[in-house]
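Shown here: the complex without one of its protein chains, the others still in place.
Residue numbering begins at 1 within each chain, and the chains themselves are lettered A and B in the order written.
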Amino acid sequence: MTQPFRLPQGGLIDRARLIHFTFDGAPMTGHPGDTLASALLACGQRIVARSLKYHRPRGFLGAGLEDPSALVTVDAGQGRIPNLKATEVQLCDGMIVTSQNNWPSLQRDVGALIQIAGRGISAGFYYKTFMWPRAAWYRWYERIIRAIAGHGRIDAGADPARHDKRQAFCEILVIGSGPTGLAAALTAAHGGATTIIVEADFLLGGSLLWDQGQIEGMPAREWAEDAARDLATLSNVTVMPRSLAFGHYDHGQVLVAQSCDAGGAVQSVLWKIRARRIILASGAVERPAVFPGNDRPGVMLASAVRTYLRRYGVAPGRRAVIAVSDLEERRRTRADLEAAGLRVVAELDDPSRISGTSGGLIRGELVAVRYRGEDGKRLRAGADLLCVSAGWTPTAHLAAQMGGHLTWDQGANCLLPAGATGPMRPAGGARGALDLAGCLADGKALAHRAMGELELHVPMVVPLAPVTPQKTVKPGTRGGKAFVDLQNDVTQADVQQAVREGYDDVELAKRYTTLGMGTDQGKTSWANGIVTLAEALGRPASAIGHTTYRPPYSPVQIGTLIGAETGTAMTPTRRTPFHRVFAAAGCVFQTSGDWLYARYFPLAGEDMAEAIRREVQAVRRSLGCVDMSTLGKFEIRGPDAARFVEELYCNNLSTLKPGRLRYGLMLREDGLVFDDGTICCLAADHYVLSATTTRRASVWRHLQMHRQLRCAGMDLVLTDVSEQWAALAIAGPEARALLRALAPSFACESADFPFAAIRGGTLGGDLPVRVLSVSFSGELSYELCVPAGYSEALWERVMTAGQAWDICPYGLEALDVLRIEKGHLSVGTEIDGRRTPDDLGLSGLVSTKKDFLGRALLARPALQADGRGQFVGLTPVDRATALPFGAHLSCEPYVAGAQPALEGHLTAAVVSPTLGHPIAIGFLRNGRARMGERLWAHSPLAGVSVEVEVGPACAFDPKGERLHG
Amino acid sequence: MESREGNRVQYSGAMVIAKALGRNRGWRPIVAAREPNARYDVVVIGGGAHGLAVAHYLAARHGITNVAVLEAGWIGSGNTARNTAIVRSDYLLDASFRLKHFALGLWEGLAQELNFNVMYSPRGYVDLAHSDGELEHMTLRANAMVLRGAEAKVLDRAALQARVPCLELDAPSRYPISGALVQEKGGVVRHDAVAWGFARQASRQGVDIFQNCPVEGFEIAAGRLQAVLTPKGRIACGQAVISVAGQSAVLAGHAGFELPLTPVNVQACVTEPVKPVLDCVINYNAGLSYVSQTDKGEFVLGGATDGYGSQARRGSFARLEDVLARAAQMFPFLSRLRLMRHWSGTADMTMDGNAIIGETPVAGLMINAGWGYAGFKATPAVGWTLAERLATGKSPDLLLPFALERFATGALIDDAGIGPYPWLH
Partner (left out) sequence: MLIPCPNCGPRAEEEFAFGGPVRELPPLDGTADAKAWHRALHGAGRAGGALPEVWYHHAGCECWVTLRRDLASHAFEKAPT
């Protein structure tokens, strides 16, 4: 419960309040203002994790997002989230924190025995072994490796937390709120630009929160507080703390993950911010040093040590060795340590002088540092804290994500970004200007430049700060494991071996050794990786290049990225105008694409098959009705309407008279069938086309493209009226009787209203309607189209008047059975994007007298060749055995294991309620010439092979007499 | 040639231990470093897995070793490095199925053939259906596979739940799942290792592999290829093959012909690693999202193309949101995990969505392009058949349907039936 390493004073924490949490079951405390890492350290918990490969004990190397190894599982009341960096978690009351990747416990982890294998498990060893006997990889080796690998465990349940998404727009987006970011935001804000400043931390200030220094005569930290207050008062500024800018996308889009207060409506918000200029003030990450034993708990970045001391009031140890390459930082580190009462036992100007570290016998945490003295003598200093720094690496990830290449600068000894990547401008530490004055100047200068570019004020020539030179620090070379990447346990020897084996490109080395491929994305490892590679290759670091930077900058919870669009709300659900009345009628709906369709209308106690049979029989014997509202309806008006329609359909339409409609086939440019539907000619200059539900959006795009890009000169207006109409088809021998009973304003006897005609008027004197005599079921049928708002009135009248003939609403399933009996085509099954009109038995529709879209390429030889699959019907020879769906056709009975020559396949198979026996439709090679031939339909999956006879696709009423009633 | 000597090393557990005892200093480069010859029998343009496989099979099956592979970047730096490593052969159309199924047979023995553990892991490919109609169509596909000698099955919901216990089938969902097609021999292969394994084995047999060596032009006389032009100079060749995925149109342009394709972005992403939960590859079809878990514990996810032409090798975040939302429908626990990295590759998509393999208008110049996002799984089959074509002058039956001329004749292989709109495939 005590916090033995909490300093008596200092830090931006609220000492008056205690926060309770547990770590591996042990109760611990911290204060508001703590991160999980600072609280753990205050409680003396220096080892928090085991490493991925060698299971070595790991503590905290850093104090922020850059930390590679302090991965823990956190349950803050919403289930366990694995792999969180303790350094990025804001401490909350009641947090249950557990360590990962160890058994039986963090202190005594059996997995660490793997280190006995030593150099045998060096880089890429798994590519050279585990190959014998054949298939053993999957059966044995891989299973063992899978069980060992991985970091934390995932809770099986869903995430109860809610997440949301928002859009934002601004003129200037500032990423980061250190000295550079604050200076930039203040300048932009006071200059009148709409400004957003995002900061990943819960406090604004960045390095100002822990670094020494004076700005405008006051301590840096106070200046930061002042600046934050100033920004908060300005109406043109949005300040977003706890908001991680993680990705930079095309044309000024930055994605930001914002964590929200516990207990709020949502746990996080994904912001999509579009900015005209982006100032990348993300600072720099300190570079650790490579020397044997550099991964021990107690080895820490100097900046992290200073952060724990000054921001959190925590002593990360008692006796410290300083190994910092930069003079000024060395001085500040010593000052901070001594001010906090820690003993500095040694101070080295070059971390490569360290030859090794010693660890405690049981826990392995740092107890001593071995190093070479000024005179080359071997020395040893007892210490539990080693503050290291080999310089700084600019955080230019977001600039590099958009393809901005970074170049290694010899003077600055690090990768530097280009001046601009699209609208993004790296500033301050992110472009290598590391000192406080430089950062402030840079932020201000780049904000001024951005405003000049945006013409918010006159362009100003403001000089940028110079890039700060940094010393070269060579990686150590003595024996023992010297880690380049702490998270993935990649050592200097691994990198050297990769080079020896020819994996010498930076990308190959990364992939072969897994360097930088961990959840920290190599924030602390890549600079040393490049230097190590350069040394092994004997080339300058500038010749090495770098791997591609990919979003997210730091891992982001997938729940945040998905937002609220989960479960049934994943995509919008479309319902037809009849949905409400159908639901009241007990309809079972089915999801198909965007839509919820009526599938069938069961009576009490009826199953699906029974309901379908009843619905089909009702249509064949008397009367049914079905929703056709989802079809696309496109209106074309104007003097050139007919010419336009002629170009789009392969049919001859010159004989189509006003008041009549025709079945039409639309081809793609390449001559294959795209869609089918009706072409209604209302007047010589007025057409309505229908499109199938599936192709509705693409047909509309196709019409628009043809109209706008190829027929721009035509005089016509194209309108999508699909939403304006509700359509209910009434079908069955009694359809005309019903239409008559609905009291249309037009004559409806067969002579007055023949098949394929259109009538407009009213029903019952008041309900406006357009009626098409068109049939998908093969029965006498009328499609009653009313303005969508009248759908329920139409339903009401149809159902009331239809009672006389026992009208039966039917759904998709019965519709499908009816059309299979008739051999009608369906988009997606027969019209599958690979068929010519002739394949579908519709070559008669193709006009030879005109040009149309698809004509030329339809003439290609393979589309006209002998041997193509043709649409046919199939019946079991015994008229009894059900035909399996998904079956293929061949000339021979099926023999298990054989590979018969396939002649075609079934596209649909049903037991026809009308005919009383099974039927199927499908494609058969040269099928139309094989009527009466006997073949076998095989479904090895169903274990069935049925002898079938080839017939016409239309199995019922082949002459189409029923259409006319 | 010190390095070529070193290349003879046979990988094994014993060898790894022996080298470890020598502090791992005895390893030699997998690819011999050499200066190019003035002339090669075959020049393979593109050192991705496909190109390297061609080189390997030329040497291994046909004894043709005077072969150079020219790679503009580093070996395997294109789509080999960017795909989601899935292998399967669950195709309905005969030509599509046969080539990929032949590949599946080769994947099984590839680690032994190459003496390089490419980690073929037949953990099963599960393709989800979202309606009874889709399940029927999957049955058609599965039957086709079985009737052509493959293994496949179709599972109903109960059997699917037993096969993939962590799959969410009961929660209210926008696109309920009705069943699945399963190919148990489908699975994943360690993608980078495929390039390295083929490269090493090709090099051991005498093939020269040059990295950072882009082809900048062709020397063509009387319609016949004479040489390729590179920063390393003019390299004369008997035959050459272009196998450069997203750069195909550029190389074809150098040779003076056009290809019926558009480069598009395909995105993929990976989560932080966690202990194993998912032991198969699974595909959500209502808006594409395919998911598997790597040996390291990361979930790898991929989706459809971005839907527009691109060679930027980075994609739009909107597509990724779709992929993640669908993955979380299958596995709601994924929403707790964190996305670690997302990337994209340039897929060269043709106007029927299938590859173009074989002759070009330039005599002596072959093409292997247009693989879209289906290329990885076909790797060894492409190498095998194309090597045979180059060595014998005769296209194996497996390759014939993939000829470039099919767009002129209309003998298309359009698995999805989408038509001449590459960005929609």
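Structure notes:
Here is the rule we use: contacts are C-beta pairs under 8 Å (C-beta built on N, C-alpha and C of every residue); 3 or more make two chains touch, one makes a residue touch a chain.
For clarity, every value in this text was computed on a predicted model and none was experimentally measured.
Within the complete assembly, A:Met705 is the residue of A:Ala335, A:Met460, A:Leu603 or A:Met705 that touches the hidden chain.
Although one chain is not drawn, the whole complex shows that of A:Cys92, A:Val345 or A:Leu454 it is A:Leu454 that touches it.
Which of B:Gly63, B:Pro165 or B:Gly253 touches the hidden chain is settled by the complete complex: it is B:Gly253. Checked against the full complex, the candidates A:Asp14, A:Asp851 or A:Glu947 give a single residue touching the omitted chain, namely A:Asp851.
Among A:Asp336, A:Glu647 or A:Asp676, only A:Glu647 touches the chain left out of the display.
What chain A contributes to its contact with the hidden chain is residues 250-253, 274, 276, 403, 453-454, 647, 669-670, 697, 701, 704-705, 708-710, 850-853, 855-857, 859-860. Mapped onto chain B, contacts with the missing chain fall at residues 248-250, 252-253, 258-263, 307-312, 316, 318, 351, 407-408, 420-423.
By definition in this document, only the chains that are shown with their structure count from here on.
Residues of chain B that touch chain A in their complex: 11-13, 15-17, 20-21, 23-25, 27-31, 73-77, 81, 94, 108-109, 111-112, 115-117, 119-123, 130-131, 133, 136-144, 146-149, 152-154, 166, 168, 171-176, 187, 190, 192-193, 196-197, 211, 271-277, 287, 295-297, 312-314, 316-317, 320-321, 324-329, 332-343, 351, 406, 408-412, 414, 416-420. Residues 52, 79-83, 118-120, 122, 125-132, 134-135, 137-138, 142, 145-147, 149-159, 247, 249-250, 253, 255, 272, 401-403, 493, 497, 500-505, 507-508, 511-512, 519, 521, 548, 550-552, 555-559, 561-563, 565-571, 573, 590-592, 668-672, 674, 828-829, 832-834, 857, 860-863, 884-888, 890, 899-900, 902, 905-906, 908, 938-942 of chain A are the ones that touch chain B when the two sit in their complex.
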